[in-house]
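Working notes, structure below.
Note that this is a trimmed complex: some chains were dropped, and none of the rest were shifted.
As written, the chain order gives the labels A and B, with residue 1 at the start of each chain.
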Amino acid sequence: STSFTSTPEIWEYPDFVDDGDVPSVSVDDYGYPLSSVGMPYYSQKLLSAWNNVVFRSPGTIPMPIDTSIQSSAKMQVSKNGSSPDVKTYALMHYDKNKFGPRNTLQPYICLRDVRKRIASGTIPDDVLRYKPLKEGEIPPAYGKLQLSHGRYGSDNFDFQAFNKTPFSTLDTDGDNTYTNAVLQLYRFVPEVFNFVVGCLKNENFESNSLLTELGYLYDMIDRSKGTVCRSTNFQSSLNSIEKAKELGLTTTFPNDLQMLERLNIAKEKISTGPERLQRSLGQKFNEFLLTRLIEEEAGRDANSMVLKELFGFQLDSIVRSSSQHYEKSTSTVLTLTLLSPARNGFKSVGKRSGNQTILPYLESSMKRVKHINNSKLETVGYERTVKNLPPILSLNILLTDSEWNIAKSNRNWLAKDFYATMSKDKALLQPTLKDLKGNSPIFKYELNGYVAKVTDNNCESRLVTYARKYDRASDQFKWYMFNGYLAIEIEEEEALDISYWWKTPEMIIYCDAEEIRKPFFSVDTYPINCDILYRDHFANKLKESAKLEYKLLTKEEAPQPGSLVAIDAEFVILNEEMSDIDCHGVKTIVKPKKTALARLSAIRCADGPLFGVPFIDDYIFNEGPIENYVTKYSGISPGDLDLKTSSKPLVSREVTYRKVWLLMQIGCVFVGHGLSNDFKHININVPAAQIRDTALYFLRGKRYLSLRYLAFALLDRNIQEGNHDSIEDAYTALILYQKYLDLQKNGTLEHVLDR
Amino acid sequence: PTIYPPPHSLLQYHLYAPDPPPHLKVPLKPNEQTPESLFIPNDLREELVKRNLASLQVFPLGGATPTIVQDYFGLVPLDFNKSTGKKDSFQGHKNSLYKVFSNLDGKVYLLRRIHAVSITDPAQISSTFQAWSKVASANVVKLVDLFLTTKFGDSSLCAVYDYYPLASSLYDTHFTCFPLVPITQELLWTYLVQLTNAIRAIHASGLAVINLDWDKVIVSGSPGRVKISGCGAVDVLRGQEPFDLLAEQQRDFIKLGTLLKDLASKMSSKKDSSVQDLVVDDDFKSVLQYLLNQDNSKKNIQQLTSLFQDRIFDVINSSLTYTEYTEGVLSKELENGRLFRLMCKLNCVYGRMESRIDVNWSESGTKFPITLFYDYVFHQIDTSGKNVLDLTHVLRCLNKLDAGVSEKIVLTTPDEMNCIMISYKELRDLIDSTFRSLTQ
């Protein structure tokens, strides 16, 4: 038995196949139809046949490519050494949390269904949830808020469902809504709040004063105790400031922040290199706001430096060049731009950058060294040193996306507090007291709050505010998060966690540990100047023909808490509402109409000879374009509000606003018809206890009855025969209120209503 | 092959890419697609495959069929006209049909043989051919050749026409071929418009149709495309007999009317109904009345057309729409062809044994994006982590790759730690250059 097997095996051969003499064909020969080679006979279903499946991906909106990947990509595409044509594509960091597992087919989302859901106005149960349920998810509390006005206007919107805190939120339907996040931030800095609100005790009718408007806004937020507020007047003043317009801070655009910034960049035509850092809109506003407030403060009283002392960083700037050139200059800045240590000229020696907190960033930003090679021979050194430690540190953070990736990888990056001292003209910051030595005073800083940008998967973004407030009763600090009109209390751990991919801090406020514990003082603490109630303050020269339809109050008549005041206001429309309308005619209001107060009348209600006599009848001048005078309803004709042509006595909005504000502040009770709407447009929140709204007394089911109808039906009076007149309307409302009181006393109210 | 298709095997169309059973055809949302919707519709494909088969069909030689006739070979006798057997169409001469291949251009033609004719004057043939070969109308089957041959063992007149595979006569379409196509008012209108178009072209060339009946009109495709076939041969047979062209042309109108009336009368079960009794609309009746009017011997296309202007626009509409439809289907299939070639290239460069040890294919290598792209296209998972192969995704990706668009994609490494950003254009160039360097 050598090599042959004993049992004969059947040999198998591959089949010999004659497919004919088919020439080989290049794959690029597009003239060769693929059916040139035939199919063999088949008696079974072909492998190429497909199962009954349904593909749902058509129409899926692709996730936009993240700028963080993009920016580093441009830097890193390198040429391969051996062959110049072949690029090597460098590997970049992939954020699985953000993008999900690789090669995942994105789920299909039908925008039409989403719109339907939003239009239906149903508020999801978990709208206040602020912790992600799964990795990468943006919790609903940080999501895009639904429009509060929808199809019918925001009167019926359930703001309460979005805010369970005792602090008021700001509605999102006005101009420059992105600024609200910054305004909310400073509202929780005690010394800022106290100063700004305190300014209200004095009269100030300077036009477009952000200090005054911020005062009214903070006062309103403070008084409203959780009810939604609007920053309408503040924004209207901001819109009128040339400098703000130049900086691109103002916008009537109702959409997301990303879009705004993109528009801004497009306008400025700045070539944004991948590594070039650009201050965000919010950061620009932050700086602008502080600068403006300080200017205004100084404008009122050259000696007053409250804000400057709170925020001011004293800066020494030195320029050194190798050709012995030396320049030094000193300046004050109100916000400090925070860069990475590397950018500030600090080589992180030995330390793994991943473990760093914000402190090295801050410390190095307070002493920044930069060397630039001008030419082959000369190197210019720039040095910027902060010389002091102001009580409030307002920091604008400017990191590249890759720097953020490093920062976010450290859970404790955002330090809750730290200690600081000046040593040899240099700030030293340490997490604990014992790490600091030296003779200079040591300050403790605590995190007061910050504004973060939240960016969605589809690149839409918005600003949210985190604020930390000292609660005297429990001697504890509490954290709150504000996202537009949504507000929640959150745990400190959650507030300090910036590791989420979708959340990036933009502005951070550290406050001196003593300052942050100071109480918030309301304006009522101070004696308030009420003069304007007893004198005229016209903006134009009174024409001889002008007939005053009111009689000024005298000090003897000074309103008291509980005094009844009948008022009525008229408005003109600056911009009509903006809405989306689909092909079936379904309308969604994206931004409600913008109005301006045009006339306000207030009437004496005290029994006596002056009963029913007006004591305010202000026409408010308006220099901007007015889209619609709605003369039929407002009684205002074109030209009436023009300083040059009007025959009416005109006052500024600030004057009239202060009158109304004073009456409310004193504690007067307002009588009127449809007052909630009037106050909303005046931009003042009056406590419900101070309102007697006749529209609410005579409700038919859920329907409001018009003043004209009620006057005719109950008082047998014909009013509003021509255009509306706010004096007539206020008076009618007053009589109607008295009628209501009568009917109620007689117990015949229900009877009358059913008639 | 000498015999095609092989006798043992009929094509199993239902095994190709079966349509889902009807009960599974749930209404889809606009964004949802089934595999079927991405490719040529099955019925259209089947029809076209059948046409291809019909064109390619070869019969065993034998009998009296010659191998080569003039410039034509591979004769396959066709019999679709046999059943009706109206022998008088060609003045009593027997006639047969063959599918033939042309030696000149390799294409398939239809050859009509008129048996046993006696023609002596060559001009009879050449003048007829001259006249008819110039008639150009989408509704007339083109005469390509006309000759007298003895190859069949007699003196046969052969007329060669364009071949429309699977085309059947109007009669067969509506009355014999399964499934029968029901006659509708719309079909009648479109037949009328098209046949008028055919007659217009023929009359304008100084000719008459003469043989116009429902056996000589073929349905060559949807939607209801018809053509007058078999023209010219009878003109030769007529020879030098005196011939009144105008009278024949007037007779064409009456024949058209008769043809349409006969079709219309089959719409109801009544027999031998008058024009008034037909279940067609009044406009159509007045057209029929015009055509069938024996007293009017001055009928013309102009007058006739004015009776149904509106309907012409309907035909234009449906014809333009169908053109766009076929163009759409074609571009889909062409794309599939391109994509197949592209995939061949991709597969040629991807997964080669040698690449497993080549540093260029490693994570830091220049070819790494190809590996990641292959994964990205073919190895997708859904959000629940299940493997899915979404053909629309594959189509989208490959189409973009093929077009080399500037859109960028992010390709992630298997460990999900890193990614590469690359545009389709760069990918295409990379694959292209890799392929070229491999195969050179």
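Note that a residue touches a chain if its C-beta (ideal position, glycine included) is under 8 Å from a C-beta of that chain, and two chains touch if they have at least 3 such contacts.
Since we're looking at a predicted model, the values are computed, not measured.
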item	value
Copies of each displayed chain within the entire complex, written as a formula	A x1, B x2
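The definition used in the following text is that only the chains that are shown with their structure count from here on.
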item	value
Separation of chain A from chain B, taking each centre as the mean of its C-alpha atoms, in whole Å	64
Contacting residues of chain A [partner chain B, same complex]	27-28, 30, 33-35, 41-46, 48-60, 65, 69-70, 73, 80, 85-94, 96, 99-105, 107-108, 110
In the complex, chain B residues that touch chain A	6, 8-9, 12, 15-18, 20, 24, 28-36, 52, 337-338, 340-341, 344-345, 348, 363-366, 368-369, 375-376, 379-383, 385, 388, 390-393, 396, 408-410, 412-414, 416-422, 426, 430, 433
